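Dumping the structure here so I can ask a few things about it.
Here the complex is missing a single protein chain, while all its other protein chains stay put.
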Amino acid sequence: MIPLSWYLILSALLFCVGTFGVLARRNAVGILMGIELMLNAVNLNLVAFWRYLTPGLIAGQVFTLIVFAVAASEASVGLALIISIYRRRSTVVADEINLMKW
Amino acid sequence: MTVLQIVFLVTGFVTLLAGVMVVASPKLVHAALWLIVSLAGVAVLFVLLNANFLAVVQVVVYIGAIAILIIFAVMLTRRVMADTGPTHNPSWWLALISALVLLGGLLALILQVPAFAQAGPTAQPAADSGLSDLGTALVDVNRFLLPFEVASVLLLAALIGAMAIARPADAAEEGGE
Partner (left out) sequence: MRPEILTLLIPLPPLLAFGLIVLFTNRSNRLSHSVAIGAMLLSWGMAMAVFIAAVTAPHLGEHPIELSFPWLPTGATALSIGVLIDPLSAATLFFVAWTCLAIFVYSVGYHNYGQPREAHDRAGLPPHGGGLEPMYARFFAFISLFAFGMLTLVVSDNLLLLFVGWEIMGLCSYLLIGFWFGKDSAKKAMVKAFMTTRIGDVFMLLGLAYLYSATGTLNYRAILANEEVLHHLATTPAFLGLSIAGACGILLFMGTVGKSAQFPLHVWLPDAMEGPTPVSAMIHAATMVSAGVYLTLRMFPLLAAGWEEGGALTTPMLVVSAVGAFTALFAATIAVAQNDIKRVLAYSTISQLGYMVAAVGIGAFVAAAFHLITHAFFKALLFLGSGSVIHGMEHGEHETHAHTDPQDMLNMGGLRSKMPATFWTFLIGGLALAGFPLITAGFWSKDEIFADAFANGRLLVFGTLALAALLTAFYTMRQITLTFLGQPRTQAAGHAHESKWTMTLPLIVLAVFAVAAGWAGIPEDFPLIGGLLPNWMHDFVGGTLLEHPHPVAFSPIPLLTSIGVSLLGLLGGWLVYRNAKAGAPDPLIRALGPVHTLLKRKYYFDELYERFVVAPAYWLAETFTYKFLDGKVIDGVLHTIALVAGSVGTYLRRYIDLPLVNGAGDLVGESIKRAGRGGRVIQTGRVQGYLVVGVAFVALLLSYVLLVRP
């Protein structure tokens, strides 16, 4: 049988890869992809816990569904933002979008 | 080593590999395609976890909508938003260290709880892996109707917002509002 910890470890690994992507990629769309990875890791975590600890409680799946919806909206708005920023600043490099400072 | 375990290990490995490729590919399109692979791997894992419906939703929404959206966005604006230059920003090493430390922490946390290592999956109460229950729960006033409706409002807002933000500047001013 597959212990729960395997799923959790996997999900942790995926999450950290996603974190690395968010923190290290220059391109804003690349960052967005990293975020998607992170969200997926979270979903995996949720479902694993649901399956192993409380399979009768449907809240686990509902939570995951909501996360889906949020991820979708966030992806679309994020892309819209990137396009809008590009129009203003002519760049999609995250490092160059640095006006929110002193 | 049972079959399931092997399947799990392979799928897990593929997902991880694809994830690494997502963050490491210099070309965005490649990264997007690797993302699709990673998402697919996660869908398989959902199946392994008896969350069939979620696996389907994963494929349909994530791969079919979000990943496609990303590819559309990348493809349609490729000439305009072609990215040149290094893939990672100058302080990628810091990110790596942070991520590794985070990983270490998480792993330590997980391994600390002995219950996680031993638990096998408990018996599933329903044969359809809770699908009808899920459906009922989402529209039941006493259960998860509210989060469901809120989520739909959120989607609506995101929809409108995305349109508003992405509109071209002169059109936005002409239209006024």
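So that you can tell them apart, the chains are marked A and B in the order they are listed, and the count of residues begins at 1 in each.
By our rule, a contact is a pair of C-beta atoms (placed from the backbone, for glycine too) under 8 Å apart; a residue touches a chain by one contact, two chains touch by 3 or more.
The shown structure was predicted, so the numbers you read here are calculated from the model rather than taken from an experiment.
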Touch with the omitted chain, as defined above, among A:S5, A:T19 or A:S84: A:T19
Contacting the left-out chain in the complete assembly, out of B:V7, B:L69 or B:L102: B:L102
Full-complex contact with the absent chain, from A:I9, A:A48 or A:A94: A:A94
Absent chain, residues of subunit B that touch it: 89, 91, 94-95, 98-99, 101-102, 104-106, 108-109, 112
Residue numbers in subunit A that touch the chain omitted from display: 19, 22-24, 31, 94-95, 97-102
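The definition used in the following text is that only the chains that are shown with their structure count from here on.
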Centroid distance [mean C-alpha coordinates] between subunit B and subunit A, Å: 6
Subunit B partner contacts - residues on subunit A that touch it in the complex: 1-10, 12-21, 23-27, 29-30, 32-34, 36-37, 40, 43-44, 47-48, 50-53, 55-56, 58-59, 61-62, 64-66, 68-77, 79-84, 86-87, 92-95
Residues of subunit B touching subunit A in the complex: 2, 4-5, 8, 12, 15-16, 19-20, 22-23, 28, 31-32, 35, 38-39, 42, 45-46, 48-51, 53-54, 57-58, 61-62, 65-67, 69-70, 73-74, 77, 80-81, 83, 85-92, 94-96, 98-100, 102-103, 106-107, 110-111, 116-125, 130, 133-134, 137-138, 144, 147-148, 151-152, 154-155, 157-159, 161-163, 165-166, 168-169
